[in-house]
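I have a structure here, written as structure tokens, and I will follow up with some questions on it.
Here the complex is missing one protein chain, while the rest keep their positions.
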Amino acid sequence: MRHFLSTEDWSRPDLQAMIDRARLFRDSPAGDALKGKSVALMFFNPSLRTRSSFDIGVHQLGGHAVVLDARGQTWPVEIEEGAVMDGEPEEHVKEAARVLSRYVDLIAIRCFPKFQDWTAEREDPLIMAYARHATVPVINMETIVHPCQELALMMALQDRLGDVRGKDFLLTWVPHPKPLNTAVANSALLIASKFGMNVRLLIPDEVYRLDERYMSAAERFCAEAGSRLTVTTDPEEGYSGAHAVYGKSWGALPFYGNWDAEAPFRAKGAGFMIDDAKMALTDAGVVSHCLPMRRNVKIADSVVDSDAFLGIEEAENRLHVQKAIMERLIADAGQ
Amino acid sequence: MRHFLSTEDWSRPDLQAMIDRARLFRDSPAGDALKGKSVALMFFNPSLRTRSSFDIGVHQLGGHAVVLDARGQTWPVEIEEGAVMDGEPEEHVKEAARVLSRYVDLIAIRCFPKFQDWTAEREDPLIMAYARHATVPVINMETIVHPCQELALMMALQDRLGDVRGKDFLLTWVPHPKPLNTAVANSALLIASKFGMNVRLLIPDEVYRLDERYMSAAERFCAEAGSRLTVTTDPEEGYSGAHAVYGKSWGALPFYGNWDAEAPFRAKGAGFMIDDAKMALTDAGVVSHCLPMRRNVKIADSVVDSDAFLGIEEAENRLHVQKAIMERLIADAGQ
Partner (left out) sequence: MRHFLSTEDWSRPDLQAMIDRARLFRDSPAGDALKGKSVALMFFNPSLRTRSSFDIGVHQLGGHAVVLDARGQTWPVEIEEGAVMDGEPEEHVKEAARVLSRYVDLIAIRCFPKFQDWTAEREDPLIMAYARHATVPVINMETIVHPCQELALMMALQDRLGDVRGKDFLLTWVPHPKPLNTAVANSALLIASKFGMNVRLLIPDEVYRLDERYMSAAERFCAEAGSRLTVTTDPEEGYSGAHAVYGKSWGALPFYGNWDAEAPFRAKGAGFMIDDAKMALTDAGVVSHCLPMRRNVKIADSVVDSDAFLGIEEAENRLHVQKAIMERLIADAGQ
């Protein structure tokens, strides 16, 4: 039995096989991998798109999804071993995960970090606790990485660019009124490097470097593939000759939970919106952003409305890749 | 491809065909119009009955409903073209509608007006924006009109009265502690006039006239059918000889968003509850009210518990007519 917590745990051929299967689902949606089976979708944070695509995908595979809305309770369960539970949590993850495993065949979880203490939160403690105690496979619907989004992105990139190996992938920080989770940025780094792209990280200042865990994983993947990871604060350098541009905004980790002090660094990226002038520097590059996406703040209308934009395809692919992931996990679990 | 946004957009024969189909569904609930298909039910406002009847109806047609609860976010998406999205909305309706259209085959939306600015809200901007950008049919589950309720009411009236043409339909304002949405009142005007009834609007004061858009549509429908639309503030005139009485409370549009000033006009309707004495003036009339309904405030217990009350049938009919609507839209979309 395997979980789907991060693409770090899966080989490129395994991930490619899921993407290939997803393309078959795009043409022929029905399947029976979940016939007579149930899937719990646990949301500790809001979701419309992830919820819809998982719910529909489960149904198309013949199964039944139970949506469990745990919003408002950031830590609804105790996860510490041996805790004397006289605080807020009424239940330990040991019981929650074991009982849910008696009811369902897969558990999918969305739990964003709390934006309080990155040292603790970079360990992704809640989903890891569920994975430790569940007796059925656990799927990550976005925590500090977003592996389902990664496969959806790579599927869209391959559809547009063909073989992506050796192509230039720019991950650019873009403006946003608030500091956001690094999950999608971490994930973009991971998947582009794992699939052998040259990865450029464009940030307004060095404080926006992503966590060392993901930077070093991406370096290792690039080294294995013979490609390069580069970091720049110069938009011209970042965009020049790129084949794919991916926008994302995030909060600088040195100021995690103490965001006021980040403001002057954030101001350095005021001009980082993806627009026609920057796209003109690319090699007829495609461009995307996970959704939701603020128009004319992160990406200009003219770019979103151009043929280069593949964000709608990427979002649609979520449905297809998630079905492939569930089918694979059920098969591995021998159920 | 057609949307079901308002009965204004549909001919009487089309609407009658849906009601006739609904009667067949009442006798034989199963269908396959939604086999292998999914429907998004988006609620920007609470609902138990609409949610239940749509969810069950989709299932009975072989499909899968995804309930998306957007409560608490009155305008969760940006709807202005070209907006620089540096405010609250994280997403533009263009992306929301296009992506949802990739996942589902129908989108049903409930979004009540915000009670702030009728000049803007009478354009029904949110559902209109979804309809503009969605690539699948959109169904109105109540905005500033409530077309599903209209068909359920007309089905119940025909079941009781036979051919309704030329019969007298009284829409009477009734008391309620708070100013309410005009949607169901607008809808009662539209459907009764479209089906050729003589329509009487009974209100405590001229300030309770409904929006000109609906008043003039009803006048036009009556003219086409050879029936009459009349407005009165005299209960005796309103009830005398009526064949059907429909109760509804609403806020006076001249005081929209500024309700304190409406109080003295509202006080004029203190005696407008539907009771036995008023019903005795009718021509053995039937009576109804959409649900929820405050007993002994809007309608007296003795009236609700009499055989003349058809509100339970009307509520049941919601299930049947909505299935007919969905079946029709899917057929028209050629899916």
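Per-chain numbering from 1; labels A and B assigned in written order.
Please note the rule applied: a contact is a pair of C-beta atoms (placed from the backbone, for glycine too) under 8 Å apart; a residue touches a chain by one contact, two chains touch by 3 or more.
A quick note: this is a predicted structure, and the numbers were derived from the prediction, not measured.
Residue-wise, the contact with the chain that is not shown comes from A:R98, picked out of A:R98, A:R132 or A:R165.
Along subunit A, the points of touch with the absent chain fall at residues 36, 38, 40, 64, 66, 68, 70, 78, 82-86, 89-92, 94-96, 98-100, 102-104. Summarising the interface, subunit B meets the missing chain with residues 29-30, 48-49, 51-53, 55-56, 59-60, 177, 291-297, 301, 304, 311-312, 315-316, 319.
In this section, only the chains that are shown with their structure count from here on.
Centroids of subunit A and subunit B (each the mean of its C-alpha atoms) stand 41 Å apart.
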